[in-house]
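A single protein chain has been omitted; all remaining protein chains appear in their positions.
Here is chain A:
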Amino acid sequence: MASTPLRQQLSIMRQSLFDEGLLDHEQVSYLETLENEDDPDFIENVFTLFLRDSTRYIDSIEKALETSPVDYPIMERMMYRLKGSSASIGASKINGEISTLRKQFRDGDMESGKASLQKLKAEHANFKEKLVVYVGMLKQAKLSEY
């Protein structure tokens, strides 16, 4: 496909997401190979799904922590899901943070765990912002080519 200014911008943004360690190059490239005429919006859909689900998971983790007593089963499940889905789309930083978080809570280190959760939230907010822009650009690029 022609390298339009939009496509070039897209390419630059994609690379910066890799360079910043927000997305894993290998996993994303792999997802891109799965996109074809049968499912031309696969990547956008999966990224959008992640944005929606990850927000829910993090909110649930926070709520579970705030309940008294702490709802550990819910926390475990939400952390597990977030770990899984972040790995699936190549959200490496988030995946790393969640692993740390999980370990700290499992070890019973609530203080560190809570601090890590705040860090995760910040990372997630940053990631979300950038991914929203990227998905928007993906859609725009496609539309401009129709």
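Some notes on this structure:
By our rule, a residue touches a chain if its C-beta (ideal position, glycine included) is under 8 Å from a C-beta of that chain, and two chains touch if they have at least 3 such contacts; residues count from 1.
One rule holds in what follows: contacts and distances are computed from a predicted model.
Taking the options "TWO-COMPONENT RESPONSE REGULATOR ARR9-LIKE", "Dolichol-phosphate mannosyltransferase subunit 1", "Ribosome biogenesis protein BOP1" or "4'-phosphopantetheine phosphatase" in turn, only "TWO-COMPONENT RESPONSE REGULATOR ARR9-LIKE" matches the UniProt protein name of the chain that is not displayed. For the options A:60, A:85 or A:104, the residue in contact with the chain missing from this view is A:85. As for the chain not pictured, it touches chain A at residues 27, 30-31, 34, 36, 38-39, 42, 45-46, 49-50, 53, 77, 80-81, 83-85, 87-89.
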